[in-house]
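Take this structure, written in structure tokens, and hold onto it; I'll ask about it next.
Only one protein chain is missing; all other protein chains are in place.
After this line comes chain A, so read on.
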Amino acid sequence: MIEAKGIGKVYSVKKKKSFFRSEKQIVRAVNGLNLTINEGEIVGLLGLNGAGKTTTIKMLSTLLNPSEGTITVDGLDAVQDAIQVKAMVNMIAGGERMLYWRLTGAENLRYFGKLYGLSGNALEKRIKYLLDIVGLTNASDTPVELYSKGMKQRLQIARGLINDPKYLFLDEPTLGLDAPVAKQLRGMVKTLAKSDRKGILLTSHYLEEVEELCDRVYIIEKGSLILHDTPENITASVVKDYHVTIETSVLSAPVQYRMKQGLIGCTLGFTENADSTVMQIKAPFDPTAQIIDLCVKESVSIQKLELKRPRLEDAILALAKEKSA
């Protein structure tokens, strides 16, 4: 298990005052964050830009030392035992960095494999296996500079797995990828966690991705933790509103009145069209069943029904709004 206890990161930044003068400023990027990642679990780390996600990942992956607090990986201290910890973790970032473009896919993996202490047949087998699972076997001898963005990202995943890490940090792994490639990568991430039992920390701006993949989510704001739970619980605790839009046959005023009376706790709005009425309902619960019952009772024919459940995205937006207010 990875366990971060009260970790913080303080940067000293020079701010230009004039052409010749600059002033040192202390920036607290992460502040007293507690976080755990278990084997076989996908944990999301969310926050707006500048929330401290990347700094947190860099501390967990040993690239940066925390200014305060401790990080342990299976009981090993990430600062004192950095070499052993490095062998157990890896990081995959979105974009096209972290690879040597002049080398082929296989050469990249061979280089990184050796840096992780692999060699000989074991390394060649691992390269073959990884190129196969990321679907780059046919492009293994092609220089990376000729790869498409999706191919580079898949090779990044192979690079991130070269040392068979127990814990993997994914920093915006689907950034800028086409929908089919992103979907394929999400499938791969799920397999890594659920079948290969790897502990994964994921940051992403695509909240549907987080909702689909993550078992638990940490939401941070200006470096501090503001919420930690399952995506479902976070959504349920932050966003209460369900929105239902129903298009029915034209409703008379008495029927509209009875509808309003029958849907207790809901807010209703009606829009009259030439041959239909559109009803908009907002409720702190899912009112679909109740609405259908009422429509049946009033002999109203439903032409279209659309339910919008609260999503994690709504929760994040609500939290951001709350924080900026």
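Keep this in mind: contacts are C-beta pairs under 8 Å (C-beta built on N, C-alpha and C of every residue); 3 or more make two chains touch, one makes a residue touch a chain; residues count from 1.
The definition used in the following text is that contacts and distances are computed from a predicted model.
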item: Chain not displayed: protein name in its UniProt record ("Transport permease protein", "Chemotaxis protein CheA", "Ligase-associated DNA damage response exonuclease" or "Xanthine dehydrogenase family protein molybdopterin-binding subunit"); value: "Transport permease protein"
item: Which of A:Lys114, A:Lys128, A:Lys194 or A:Lys297 contacts the chain that the document leaves out; value: A:Lys114
item: Option from A:Ile2, A:Ile42 or A:Met91 whose C-beta touches the chain left out; value: A:Met91
item: Given A:Asn31, A:Thr62 or A:Thr277, the one touching the chain that is not displayed; value: A:Thr62
item: Of A:Leu46, A:Leu99, A:Leu136 or A:Val255, the one touching the omitted chain in the full complex; value: A:Leu99
item: Chain A, residues in touch with the chain not shown (by the definition above); value: 9, 11, 29, 54-55, 58, 61-65, 82-84, 86-87, 89-91, 93, 95-103, 107, 110-112, 114-117, 119, 143, 159, 163
